[in-house]
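Note that one protein chain is taken out, while the other chains of the complex remain in position.
What follows is chain A.
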Amino acid sequence: MKSSTENTLQKLIIAGAGPAGISAALYAVRAGITPLILYKDGGALEKAVKIENYYGFSHPISGKQLYENGLLQIQALSVPTLQEELLSIEYDGDYLIHTALHTFRAKSVILATGTKRNTLSLKELKKYEGNGISYCAVCDGFFYRQKEVAVLGNGPYALHEARVLEPLAKKVTILTNGSEPAFAAEELGSIRVEEKKILSARGDTSLSHLEFEDHTLFPLDGLFVALGTADSTDIARKLGLFMEDNHILIEKDTSTALPGLFAAGDCTGGLLQISKAVYEGALAGTKAVDYLRKELQ
């Protein structure tokens, strides 16, 4: 792993700067705790052309504008924001939050980095789940010692997963499925990269080959899915939070099974709407402050 600096202990880190993350920060800062916001981009919101069904906008606003307004609003309150892609979170009593450049330690975390809308449409992925397809290198890498594995993705998150597998597996290949690699080639070490587009996944009971669009076959023992960025559900799965249909199961107050960890917005399922993200964010921000007040007493 690349060396990373471990910053001083933060009280609260909010991952995500969409409606849920920013609302959480607004309520936390009003309640007296200034969070640190880590974010990548505006996600699904940024791509929405017009927001027409959110309270108070008589003229539709673009998702991009609303997202930028949210960032400006929180920055005006002197809340620090850092545009760094989140890679993973570990829990050892505190939360260790890894980005590509830093590791932060925090007492409480609010996960609000949304959900992936465009997961790969290979229907075979589902078929081989648990039989050669994995979503967690740190959990399942163990079963692929001295085997040939591939990581599906093209960003720093895919590289992160490949690096976890590198010391275990015989061969690790990152499959970008037609996309340009978005990581530095000098960081690859022994990891190979294949950019061909994938057509299908094959195998009897477990995955054994991928077929590329040019009909060449790629033999492998395991495929680790690490598309795009590590979203809240990728991170939650590795922490062992209960999941259902790719959503994090939260309590009514947005808390999870881990103390001080809250989740809000699209990652908790239900309506993928700004209104719901704002509500859950507000609640998560409030509850995280309640939690910290008790913890820090």
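Methods note: a residue touches a chain if its C-beta (ideal position, glycine included) is under 8 Å from a C-beta of that chain, and two chains touch if they have at least 3 such contacts; residues count from 1.
Note that contacts and distances are computed from a predicted model.
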Protein that the absent chain corresponds to, by UniProt name, given "ATP-binding protein", "Peptidoglycan-associated lipoprotein", "Thioredoxin" or "ABC transporter permease subunit": "Thioredoxin"
Which of A:Gly32, A:Gly93 or A:Gly130 contacts the chain that the document leaves out: A:Gly130
Residue of A:Asn69, A:Ser190, A:Ser206 or A:Ser275 in touch with the missing chain, whole complex considered: A:Ser206
Contact residue for the chain not shown (choose from A:Leu241, A:Val278 or A:Leu292): A:Leu241
Touch list for chain A against the chain that is not drawn: 90-91, 129-132, 134, 136, 138-140, 142-144, 205-206, 222, 237-244, 249, 257-258
